[in-house]
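A single protein chain has been removed from this complex, and every other one stays in its place.
Note that the chains are named A and B in the order they appear, and that numbering of residues resets to 1 at the start of each chain.
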Amino acid sequence: MSVDLQTVKRVARLARIAVSEEDAERMTGELNAILGFVEQLNEVDVSGVEPMTSVTPMEMKKRQDVVTDGSKAADIVANAPATEENFFLVPKVVE
Amino acid sequence: MTLIDTRTPDAKRLIPGATGDWEIIIGLEVHAQVISEAKLFSGASTAFGAAPNANVSLVDAAMPGMLPVINEECVKQAIRTGLGLKAQINHKSVFDRKNYFYPDLPQGYQISQFKQPIVGEGTVIVSVGPDRQGEFEDIEVGIERLHLEQDAGKSMHDQHPTMSYVDLNRSGVALMEIVSKPDLRSGDEAKAYVTKLRTIMRYLGTCDGNMDEGSLRADVNVSVRRPGGEFGTRCEIKNMNSIRFIGQAIDFEARRQIAIIEDGGKIDQETRLYDAVKGETRSMRSKEEAHDYRYFPDPDLLPLEFDQAYVDALAKELPELPDDKKARLISSLGLSTYDASILVSEKSVADYFEKVAAGRDGKLAANWVINDLLGQLNKVGKDIENAPVSPDQLGAVIDLIKDGTISGKIAKDLFEIVWNEGGDPRALVESRGMKQVTDTGAIEKAVDDVIAANPDKVEQARAKPTMAGWFVGQVMKATGGKANPQAVNDLVKAKLGIE
Partner (left out) sequence: MSDLTRLTISQARAKLRGKEITATEITEAYLSAIDRANPALNAYVAVTGDRARDMAKASDARLVKGEGGALEGIPLGIKDLFGTEGVHTQACSHVLDGFKPRYESTVTANLWADGAVMLGKLNMDEFAMGSSNETSYYGPVINPWRRSRLDTVVMPTTHQGDGGFVTAGGTKTQRTLDNAQLVPGGSSGGSATAVSAFLCAGATATDTGGSIRQPAAFTGTVGIKPTYGRCSRWGIVAFASSLDQAGPIARDVRDAAILLRSMASVDPKDTTSVDRPVPDYEAAIGKPIKGMKVGIPKEYRVDGMPEEIEALWQKGIAWLRDAGAEIVDISLPHTKYALPAYYIVAPAEASSNLARYDGVRYGLRVPGKDIVEMYEKTRAAGFGREVKRRIMIGTYVLSAGYYDAYYLQAQKVRNLIKRDFENVFAAGVDVILTPATPSAAFGIADEDMAADPVKMYLNDIFTVTVNMAGLPGIAVPAGLDPKGLPLGLQLIGRPFEEETLFQTAAVIEQAAGTFQPEKWW
């Protein structure tokens, strides 16, 4: 399976990464090289095989329903590029 | 999801169009915030109304290197709700990442459940009505599934001309998404369904159902078709947080779609929002490509697994559910369907009623709770949790009627006194001399006095027996309302020689 320029641009949109025409062209080649490489997986007979759902099987750890965190708005916004009164500020979302 | 037609078209629900009748097909996805102290995958508080980003942990803010750990209580709440929906509880379920970009979704993905949800198919019985004849109709609404997922934060777009404000307090709060089958056929049915879900969850204590605080929201899927015909293209009306508006939105949307189709047009599948001010739905996004959420199992988590014993232990502790309670009140106390419905509509009302009814005449208790207590609460806009009359106090009033200490009419006055001033009803009756007079001798004397004073009325009464009522009234007046009305009635009739 291989990708064309249009697909690469669509994927870039999904990934929210701006790509120039040049970048997109170059990436098309690179991605196709990688996809060509992984193509060999189709040779493998996986009938009756489950996909791996946990690397080291064990019962999922669960927490007690107690408030143990939060109350640290200053820490939460400390590294933010733009804030006001502990809100994060971002350019408007166009609905 | 293949749509399966589970209901035959009901003439009552059809909408007439220009070219014939139409059936509305409605399915709902209800998002219910789970009652828990802490969030689904983080230890921050779920409390409403905190200062911006105060209920946010590093995990909620998606700091680099943060990891989710599940809150067991949220799992239990989902199972409880599933049991309340008479649904299949899945012993193994998986959390998937739903990937998309939005500023109130810090991780760039929502942890949800896609292929293997915690709860499968179930049913909810919904009582729709009353109609103009005062009749109710029970319909069966299929539940497709219930799954757990994270709520997103909040963005405010109207605080600033060019910037949006983002608060992550709600980000990560546990939600149960309850998906119905497309079994609903009218705005009324949809409203009744959401109301019923809300009631069930409030009974179970799994969601408080406060739509104005956002604890319960619905995405409404609406399409139209010829009765019994092929399903049409549906539109989704998102984020509805008022039961009343759900009804309005459905009505508008159905008519909008019918108008388009009858005009020869086609319905575009899209997401819409309901504008309550204008009373119309409008398209949410302009020609934007559909989201590709790229679901895959969250590798930071493991499959959620538990056995039947775990479910059984939770089932054992469940309170009696509204449908069961209603059936029991009808069968054991002989209440009408209507009355029983009202009493079970809120667990707080049911609890109140059952305390009053314990060891007392159920029907009398029902009358008092429904007509007097709820009636008065409605009038002054209070809810039953803040009722000025306690179940014990109301019970005492009823006891006083039953043992003949006061008449029904006096009881109403007594109720008003207790409401406004509080106090022990029995003591109040004593102190204010409200006891009804049952001493036959005294009553007889009063009757004799009135008869003696009104000989002409006696003649008229002999001719027209209904005039006995006038005598009863006079005796009641003379005794300050305290005479036992039944006894007065009997004596007047006897003395006048009337049947």
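Here is the rule we use: contacts are C-beta pairs under 8 Å (C-beta built on N, C-alpha and C of every residue); 3 or more make two chains touch, one makes a residue touch a chain.
In this text, all values refer to a predicted model and were calculated from it rather than measured experimentally.
Only one of the listed residues, B:94, B:152 or B:301, touches the absent chain: B:301. Residue-level contact of subunit B with the missing chain is found at 58, 61-70, 97, 99, 101, 103, 106-109, 164, 166, 292, 294-296, 299-302. Counting over the whole complex, subunit A has residues 1, 3, 7-8, 11-12, 14-19, 27, 30-31, 33-35, 37-44, 46, 49-56, 58, 60-61, 63, 72, 75-82, 88, 90-94 touching the chain that is not drawn.
Just so we're on the same page, only the chains that are shown with their structure count from here on.
Measuring from the averaged C-alpha position of subunit A to that of subunit B gives a distance of 41 Å.
Interface of subunit B with subunit A (complex): residues 36-38, 42-45, 51-61, 69-75, 94, 101-103, 155-157, 160, 162-168, 284-285, 292, 294, 297, 301-305. Within the complex, the subunit A residues that touch subunit B are 14, 16, 53-54, 57-73, 75-77, 82, 84-93, 95.
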